[in-house]
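All protein chains but one are shown at their positions in the complex.
After this line comes chain A, so read on.
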Amino acid sequence: MDAAVHDRSPQVEQAPSKGPLVYRQSRWTRLTHWIWAFTLFFMLLSGLQIFNARPQLYIGQESGFSYDNTVFQIGAMNTENGPRGFTRIFGHTFDTTGVLGWSGPPGQERARAFPSWATIPSYYDLGTARVVHFFFAWVLSATLLVWLVAGLLNGHIARDLWPRMKDFRRLPGDIAAHLRLKFHHAREYNALQKLAYGGVLFILLPLVIVTGLAMSPSVDSLLPWLNEVLGGRQTARTIHFTVMVLLVLFFIVHMLMILAAGPINELRSIVTGWYRTDPPGSDGERSP
């Protein structure tokens, strides 16, 4: 049963609808979570500004000017109906006027890959975006390191995130429950949560840092194999961008899940650490 539904029917079953409060999120989890939320917001918007300086992604070491190795492009072109914005993915072109390629207030539209409202600064300024991006890159990396050390020492990673056999057995059931918007409220993460959080923390964030470093010509002199492993500097840049898209998708799903599972309870657990679980005996209860 969904606890959120019970909250809406106070005259019946109010008491049994509430399970015990459990201490779910350690202070390290809560602190690093909010630093990342803040940091990734600035990294995303400054990163889109940096992308605007060269709104094209390539495969390989270099960018093809005399040949075509472009896999993604945002641009503007003149048509019979005036300038239009377009987005081209693997040769498939989509009209994205108003958002990607050609955007701005009515009468002041301009050629611009990502629109003004999605970039820091809002006007075109590559130098400033790089200042913002690289500052938060240090914050992101340091926070990930702190989280990793804390998570290994306090057992959070081994206990809460590392997938076990039972998680794989529960996966089909969890998917079915999520599709029916039925959420269990337990101290432990369900299989989909482990996959999503683990994927972000162990794959996406390390990969976005590594591909970011691979674009640095100085790092490239220190670790020349890095770009070879990644498929070349421009491929590293393409992966960097792709990971960004995946992180944004994670964020959207993360927000929807919180809203669907009961935003007050979810927010309480990531602010105070305390989480209201399903009442004992409900079908949402989990054996520990």
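Basically, contacts are C-beta pairs under 8 Å (C-beta built on N, C-alpha and C of every residue); 3 or more make two chains touch, one makes a residue touch a chain; residues count from 1.
The rule is simple: contacts and distances are computed from a predicted model.
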item	value
Listed names "ABC transporter permease", "Solute-binding protein family 5 domain-containing protein", "L-lactate dehydrogenase complex protein LldG" or "Molybdopterin oxidoreductase", matching UniProt entry of the absent chain	"Molybdopterin oxidoreductase"
Identified contact with the non-displayed chain, of A:A111, A:L126 or A:A177	A:L126
Sole residue of A:A37, A:I89, A:V149 or A:L181 that reaches the chain not shown, by the stated touch rule	A:L181
Contact footprint on chain A, counting only the chain that is left out	1-2, 4-5, 8, 41, 45, 50-51, 53-54, 56, 58, 61-67, 116-123, 125-128, 130-132, 134-135, 137-138, 180-182, 215-222, 224, 227, 233-234, 237, 252, 255-256, 259-260, 263
